[in-house]
Each structure stands twice: as C-alpha cells, then as structure tokens.
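Written below as structure tokens is the structure these notes are about.
With one protein chain removed, the remaining protein chains of the complex are shown where they sit.
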Amino acid sequence: MQTPVEPAIDVKVDSFELVEGTSLWKDAWRRLLKNKLAVASAIVLSIVLVAVIIGPLISPYTYDQTNPDAVYMPPSAAHWFGTDQLGRDILVRTLVGGRISLLVGAVASIVSLVIGVSYGAISGYIGGKTDEVMMRIVDILYSLPDIFLIIVLLAFFSKDLIILFAMLGAISWLTMARIVRGQVLSLKNREFVEAARSIGVSTPQIIFRHLVPNALGPVIVYTTLTIPSVMLTEAFLSFLGLGVQPPLSSWGTLVQEGVGAISVYPWHLIFPGTMMAGTLFCLNFLGDGLRDALDPQSRAD
Amino acid sequence: MNGIKQKQDPLIAVRDLKVHFQTGSVGILDKLLSQKQAKVVRAVDGVSLDIAKGETLGLVGESGCGKSTLGRALLQLVKTTSGSVKFKGTDLCKLSTEQLQQTRRYLQMVFQDPYASLNPRMSVGSIIAEPITIFESLPKEQLERRVQDLMRTVGLNPRYVKRYPHEFSGGQRQRIGIARALAVNPEFIVADEPIAALDVSIQAQILNLMSSLRKEFGLTTLFISHDLRAVRHISDRVAVMYLGKIVEIADSLEIYRRPLHPYTQALISAVPVPDPEVEKTRQRIVLVGDVPSPINPPSGCRFHTRCAYAVERCRQEEPQLLDTGGNHMAACFQVETAEKVA
Partner (left out) sequence: MTNPLLSVRNLQTSFYTRDGEVKAVDNISFDLEPGETLGIVGESGSGKSVTSLSIMGLIPTPPGKIKGGQVLFGGQDLLQITDEQMRKIRGKRVAMIFQDPMTSLNPFLRISRQITEISELHLNLTSKQSRTRAIEMLELVGIPDAPNRIDSYPHQFSGGMRQRVMIAMALSCDPQLLIADEPTTALDVTIQAQILELIKDLKARLGTSVILITHDLGVVAGMTDRLGVMYAGRMIEYGPTDTVFAHPAHPYTQGLLRSVPDPYEEVEELYQIPGLPPDLSALPPGCPFGPRCPEVVAKCQTQPEFVSVGTDHKSACWLNAVSTVQERKEIERD
C-alpha cells in the first residue's frame, strides 16, 4: 500500500502551496535511519574518519618519531595504545595507517564508480557488438590472476604507493561494470527509457539521467562492500611486505608487526587489529543496511 | 493498390511498411561455431495507410498482431526493414539520427503502462519539463509556468509538481504521461493501449480527457488498443490488424455495423456485451485455434487457418486491401467477389 494520494483531479482553484514529494531516495534514507545497526555503523565510521584525519595533527607524536627510552611500553596516559619496538606511539601509527587504508578504499571505490559505472552502462545500453567486445575485455582482465600480478609488479618496479593504488583501482571496477551492465540491460527495455527516446533525449542523457540513477541502488551497496575487500587486499599485501613501506604504516603493516610480538606485547596487535576489524564490520553492516533500504521487497509499485 | 482518397495531403502516409525482427540473439561466437540462422519475426509485414490531419485512427488487433510495433515504427522507435513513413511529405525512415531527433518534437507517444513509463527517480515536474528542455531554452520561471499549465490541462493539481510517480495512482500517472506527450505541442501522437492498465471507472476518464485534448489541440492520433469498444468510441476510423497486415479499415461506426472481413466479424462478436439480454440471445462467432506465429505466417491469406469461409484460393493467394466504397477497405476474397457480383 502506498502513501495515501489526495485526489489531484479537477482542480479549479490554485491554492498555491507546493506539496513536497517523497523521492525514492528520501524513502530509502528514511528506511536506513530506522536500521539501528546501520546507523550505529555509520556513526562509528564517521568517528574513525574524523580521528584518522585530525588525530595525527593534534597528537604530540609523529608516526616516525622513535624513542629508545620507551620501547614496548604498555598502554599508559602518555601512550594510549602503547609503543612499539622503536618506541613509536602506536596510537598515532594506527591513525596514520587508517589514513592509508581508508584512502586505498576510497581510491578503489572512486575508480570503480567512475570507470565501472560508465563502462557498464554504456556497454549495456548500446548493446550488440559493442557490448560483446566491451564485456570480453572485462572477461580477459578478470581472468588475469590479479593478486599475483600486483605482487609481480610491486616486486619488479618499486614498492611505490601509486602503483599499489593504481593496481587496486584497476581490478576493482570490473565487477562493478558487470553489475551495472546487468542492471542497465533489465532497465533499458522499460517503457520510461523508450519514452525518453521518443521525446528525443540523446543517448548520453538517457544513460546518465535515466538509466544510471535507477541502477544506483546495487551500485551503492556494492561500493560499500568494495571498500573493505580492497582494504583487506592492501592489508594482505602490506602483511607480505609488498605494500606500504616503513616507516609509513597501514593497518596491514601494523598487524603484521604486531603478530610477531603477540605473546609478549599483545597491545601491539590488539589496538590496530580491533580498529581495522571494527571498520570492516561497520562497512559491511552499513552495506547490508543500504541494501535493505534501497531494495525493499515490500515496495508496492 | 492504395485506393485511399483524401481531400488533402495526409499528415502521416505509410507505404508498404515492413518491420522484421531477428529472434534469439546470435552472437559472434554462435556465428563462428555454428551456422545458426536467426529466425525472422514479421511483426509488420507490408502496411499502407494514411492518417489525415486532425483524425484519430484506431488500430485494433490481438496480442502479437504487430499493432504496437506498427505504432513504434511510425515514430521510428524501432528500425524499419523497408517501406516508408511520410510525415508531412518527409520520409522519416530516411532521416539522419540528428534530423530525426529534431523531428521528434512533432511526434509523441503515450504508453500503455503508466507504472513503467515514468522514470521513478524523477519528479513529475522534471518528467513533464524534460521534452521542453530538449527543444526550447526557456527561462526557469517560464518553464515552471508551462509545466503547471500542462498539469492543469490534463486535470492534475499543479501543487503536486514536486511529487514522484509512485505517489500517484494509475490514472493520474497516465495523465502525467499525457502531459509529457503534449509538452512540446506535437502534431501526431501514438497512444499505445493507454487505458489497458487502468481500472474500469478510470478508463472513461482517460478516454474523455484524450478526446477533449484532441479537440482542443487539433491533434492527430493513432489509438492502439485491443478494446474494440474504446477504439470505436474515440476514433474516426478503425483499422483491424492481423499477423502484421491490415485486414480492414473503415469509419468507426461503419466497421461495427457492417464488418466485412471474417476476422473483424469474429473480433466484434467476441467482445462480451454488458447486457444479459443481448448475451443470452446472440450467436457468438468463436474462432478456432490460436493466432499463428508471425515467424512462419500461413501462406495466402493469413487468416485462412482460422477462417470459416476459407476456400482453396485463400491458401494460395494473398488478398489485397480493396476499397469497397465509402472509404471501407477490406482484404478478403469473399468481399471481393461479393463486390463484383454486386
């Protein structure tokens, strides 16, 4: 059952007070706000985001500042998360690491949004041979062993962050392109797209005004799930020593360092580990919440 | 063959129009690996008709007869295979994409499903404004006023300009679709089953709206429907389509009173009448079998497989659409011989 509709017919007088409409986005937003887990996750994520941006600026330490007098200090008022084998403050290293990890996620999701969405939408809407060629390219890229490729490239060239970012971005848009293409294929035969063609809307406008906004639901959901998976890949590469190089830290390198000292200095692993796990959890919960909000089965359209 | 006599040049002139589709996508790999042949659906297979300025032509037929495809072909929304569609003397099939885009403002469409034909992410205001922004650059204020006027014209309260399609009922959505079609003052409108998805009590409202708009704006309309009663009511002339061909065209009262083609007769007879007295006494012509597939239409007259009067000739030859006088044309040998005898 839908929102009650007031009879809008046969109006003689114009009582000119515009009635606000409820767009599907607003509707979804309202549903998302009802999901406590998703809202809590969003709050935690924004706190993490603010902390990693501002934290290192106001901290009395820097991430590479060593202190031979304070190695392996347990958590204390001076060092909330304790210190590592070189006496560096783990809190500030965790926050800086968070910057790198979140940045990796952000870059990957932006690439997948920009390239993946356009690529998939164009391929799906134009169809025919163009579609076939475009999708075979995706298939070929898919079939490359990406992690292996990244490892080889990082080992051969330099362990440069730019290469890492570029490679993670390059693999992250493939699935997105497929998702969007599938959406567009099912949308493009809907009458409203035909209606747009019949009133003379140009092809780029049909794609980006009529098709993409209607395909955004799954796109947003998939993005929130891309970020954690890319962060995990980065952590994995850093764990292997191929990602972020010391003294710079990322959550992956911190965990790797922490694992070595786990039995004696557990805080070295617990704090960065919890931070990373918590962020990943929150992203997944938020993704689930968004999926439920954007794709309600109950919609009686 | 085209014995249509019009006093003036028709607004729309269709000549031997064919629209064939390939079914089953045959991809590159399929082509390489096997000699798979795509099947050809002859959705529209040689249609000629004229629509005079200001006229409403009704197009009836059962599902799969090609009536929707014909409507879309007139607007060049599907690729035509051969033949011509002339709008004011210009062959639309020969226009470049660019030219066609410009011509679209004169040719608009009202769709069947008011739930699917409006972009759910756009507000009513932007849906109606969209065609205007393509063809004219109006200042924001004027554009808003124009949208509000259009809403009023189709009987919607302009207060709801910011609402979204899902906040309206089916009949109201159809009004939005009509407002969008009217937005750029088109000359020709194809209405594809505009009332089929609506409730009975709302159908009459939309029919009345369409006929009053037609008078007000001098619109020329192709009204496609499977509902004979509605078509008869709103149209000046009615064309009956069967398996990609037009089998009969006549003035709308005439076709109901004196249907000539056996298919038209069966179609009219099949419509249940909301009157128990009539229903009890009348003899219904019940056609046997289903509509054959347009992939392999029957030889000769396409209706012969279901026709009670079919003779050998109907299986061999294809009857042509002939004028029987008084603008009444039918494609049937029975009618032809009857005329000759007379």
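Quick notes on this one:
By letter and in written order, the chains are A and B; residue numbering begins at 1 in each of them.
Everything below uses one rule, namely that contacts are C-beta pairs under 8 Å (C-beta built on N, C-alpha and C of every residue); 3 or more make two chains touch, one makes a residue touch a chain.
Fair warning: this is a prediction, and the values are worked out from it, not measured in the lab.
Between the chain not shown and the residues B:11, B:78, B:287 or B:322, the one that touches is B:287. If you put the hidden chain back, the residue from B:40, B:77 or B:202 that touches it is B:202.
For the chain left out of this panel, the touching residue among B:172, B:221 or B:305 is B:172. Interface note for the absent chain: among B:18, B:88, B:152 or B:226, the touching residue is B:226.
By the touch rule set out above, chain B reaches the unshown chain at residues 62-63, 169, 171-172, 199-205, 207-208, 211-212, 226, 228-230, 232-233, 253, 256-257, 266-280, 284, 286-288, 290-291.
What we mean here is this: only the chains that are shown with their structure count from here on.
Separating the CA-averaged centres of chain A and chain B is a span of 48 Å.
The touching residues of chain A, when paired with chain B in their complex, are 2-3, 5, 8-11, 14-25, 129, 132, 190-192, 194-202, 210, 213-214, 301.
If you check the complex, the residues on chain B that touch chain A are 27-28, 72, 75, 77, 101-102, 104-105, 107-109, 111-113, 115-121, 123-124, 130-131, 134-135, 152, 155-164, 166-169, 172, 175, 177, 180-181, 183-184, 205.
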